[in-house]
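Note that one protein chain of the assembly has been removed; the remaining protein chains are unaltered in position.
Chain IDs A and B follow the sequence of writing; residue 1 opens each chain.
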Amino acid sequence: MGRITLTNIDRAYGKVKVLHDINLDIQDGEMLVLVGPSGCGKSTLLRLLAGLDQPTSGKLEIDGRDVTRVSAADRGLAMVFQSYALYPHMTVRQNLAFGLENQRMPKAEIDTRINEATRMLEIGQYLDRRPGQLSGGQRQRVAIGRAVVRNPTAFLLDEPLSNLDAELRISTRAEISALHKRLATTMVYVTHDQVEAMTLADRIVVMRAGRIEQIGRPLDLYNEPANLFVAGFIGAPRMNLLPCKVKATAPGSVRIEGPGGLSMSIVASDANLKPGEDFTVGIRPHDMTIGMGSDGALEAQVTLVEALGPETVAHTLTADGQKLVAVLKGQQLDGSGGSIKLHFDPAMAHLFDRSGQRVPHR
Amino acid sequence: MSNVVAFLTRRRGGRGWHWTDVFMWAWLIGALVLMFGPALWLALSSFKTPAQLAEFPPTLLPYATQQATVEGYDKPLNLFTTKLPDGTTRVMAEVRRVGTVSQLVDPKAPSEIVKVNIADRQPVREIRFATENYTQPFEHFDFLQYLKNSVFVTVVATLITLLTNSMAAFALSKYQFRGRNLVLLLIVGTLMVPLSVLLVPLYSVISAVGLFDSLWGVILPTVATPTGVFLLRQYMLTIPDELIDAARMDNASEWQIYWRIVLPLAAPALAVLAIFSVVWRWNDFLWPLVVLSRKELYTLQVGLNTYAGELNVQWHFILAMTVVTMIPVVLVFIFLQRYITAGIAGTGLK
Partner (left out) sequence: MTIGSAIGQKIGAAIVAPIGWLAAIIDAPLKLWQRATGTTGMAAFFLAPNMLIFGVFVLAPFVINFLYSTTSGNAFFLPDRSFVGAEQYQRLLECGSYLDPSTCREDLFWKAVHNTGLFVVLQVTLLIVVSMITALILNREIVGRSFWRAVFFFPVLLSPVVVGLIWRWILQRQGLLNSMLYQFGYQPTEWLTDRFWAFAAGITVSVWAHMGFFTLILLAGLQAIPRDLYEAAEMDGTRPGRVFWRITLPLLMPNLLVVIILALIRAVQIFDEVYVLTGGGPGTSTLFLTQYIYEVGFASLLRNPGLAAAASILMGAVLVVLTLVQLQVGRRNEKKGARE
């Protein structure tokens, strides 16, 4: 079992509050990814889970047991560190065995566990080497192995891929995903990379400045970001955010005008949508096409074309100085600059009110 | 061969010899003589007999008059190159000397005694190392006891220094606690009050806790060295905190973290401190001089100074004992010199 519940967790260092009232219920066997920009408190939260740090207030339970004041050693969790934190003076085998020896586990059992883990992670041939003699990828595997042999209630992973090169990062990501499926153990994974979060997570927790912005399945976050921050954070290239104004309202529909001559009607019935109100319209670059349309069309000047082959990324600027990025299918705009007409389906637009919260529409 | 010469005389940018080059080599060669010469001279002198030590001007190497056993005489006799009255020169053995007249015999024909003026004979000398200078102090003086005391003080003080300093350094580098800065400040403060300033009160403290005239009284005041704590702390700060966290996740107790993780990783710094501590404690003089009053407790340095301060200085023994006292330090120099110099350059510690 590995259900972890956090209730009203606060953490302050002196006067500086780094976590505000965190409530989180991590399901057994789930891969939960904590994501956010650096300094958002995600690593602090992970250290609180691990028991390496104590919350200022709040309650932390593992499988219904209150572990708020229980030391790291007695929580039954294992952690994979960003720098791997392998003991440089011990061989790989000793690194794997160290934690088990500390639990006074019988020698035979230790060997069995190490064999199992080394087979799973294919690190058998390095067992007698020291971390200094291994490559980054190999160290990464050993670090994961050290967590696996512990047979923990849950794995805590602190940006485990950030020290690998791009290619290795993708393959290791897949392996961690496979490992999670195979072990079916709870994993809490911290990263600042939204692609990692999207590809790995069962659920994602987006954090900013010590607060949880949104919790949800990856595609829910992509399709229905709860606020401007999540909208900008999830998805690459970033969502275009256009400052707009409500022009007129009719029952069940709103007319909105924005930069580049944008004008569109949206099916919505929010009480806040009053004429003259400021709004933000978000549109993902992939949802834009070249072409005309009555609703959701605007005009912009191309400033840069990145031809990637299967798609073309167009960086543009409207007459009123709004930057827009469009990802167009196939090979278009072959080097030509100049003015283009862009279009998107108003139903694909995201609407955010003045306080940045999502406004539902159809 | 010419390559070697070219290599040795190679100058910056291949230019010719500048006066600074000449000065430089003069300085270096002069230093070579001046730095090693005195100790070498002392070592050579330590093998001379008292008679030879009194010679002026002294010879470079230790010599002794050759001797021969001659039939009819119990003791071996000194050999002399003698100018005989008949004008020939032969090697003769001296039987006795009366005033300015020496009585000699031919070792091959010992029956006939020849009398010559002492000015007409020169001793036949050979290089001989007077090793009795070394053996006698061990047999007849407390020298062996001094040696034991010095070894005891050095080893025990170094072990305690390493243990207590590394523990304190661990606490000061890897824990956040209230008063940490105060402790650090206290330790910095001690750097300012050297032992020579605390001589009198330290003596009273030592007496009060019953450590006067005890080797522990020599050891304990020296082990809480602020320099040691600092050196180790600076090094431990470079050990990543994640490693400590990893060990905590691995069920290691704080004590296990200290001795299974931090100590092995701080080994290079520990080694530097160990070497320094050995040299410091071996060389300590003023404090043992104050604490130790019973002769059998003297360390080498104190004992040596006492012998050298006697009215009738027995230089042949003192020189030999000085050489013995120098040996550990010379060994440290030969084997660990590069290591120590790197340590000093890196930490500014002595």
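One rule holds in what follows: contacts are C-beta pairs under 8 Å (C-beta built on N, C-alpha and C of every residue); 3 or more make two chains touch, one makes a residue touch a chain.
Predicted model, so just to flag it, every value in this text is computed and none were measured.
Student: Would you mind spotting which of B:66, B:81 or B:190 touches the chain that isn't drawn?
Tutor: B:190
Student: Looking at B:70, B:93, B:153 or B:168, which residue reaches the missing chain?
Tutor: B:168
Student: Residue-wise, where is chain B in contact with the chain that is not depicted?
Tutor: Residues 7-8, 10, 12, 20, 24, 27-28, 31-32, 34-36, 38-39, 41-42, 45, 54, 56-58, 162-165, 167-168, 170-172, 175, 177, 180, 183, 186-188, 190-194, 196-205, 207-209, 220-221, 223-224, 229, 234-235, 238, 253-256, 258-259, 263-264, 266-272, 274-275, 279, 282-283, 285-286, 289-290, 301, 304-305, 308-309, 315, 318-319, 322, 325-326, 329, 332-333, 336-348, 350 of chain B touch the chain absent from view.
Just so we're on the same page, only the chains that are shown with their structure count from here on.
Student: Help me check something: in the complex, which residues belonging to chain B touch chain A?
Tutor: Listed in rising order, the residues are 240, 242-243, 245-253, 256, 260-261, 264-265, 267.
Student: Could you please specify the touching residues of chain A with respect to chain B in the complex?
Tutor: 47, 50-52, 71-73, 77-79, 81-83, 85-89, 98-99, 102-103, 146, 150
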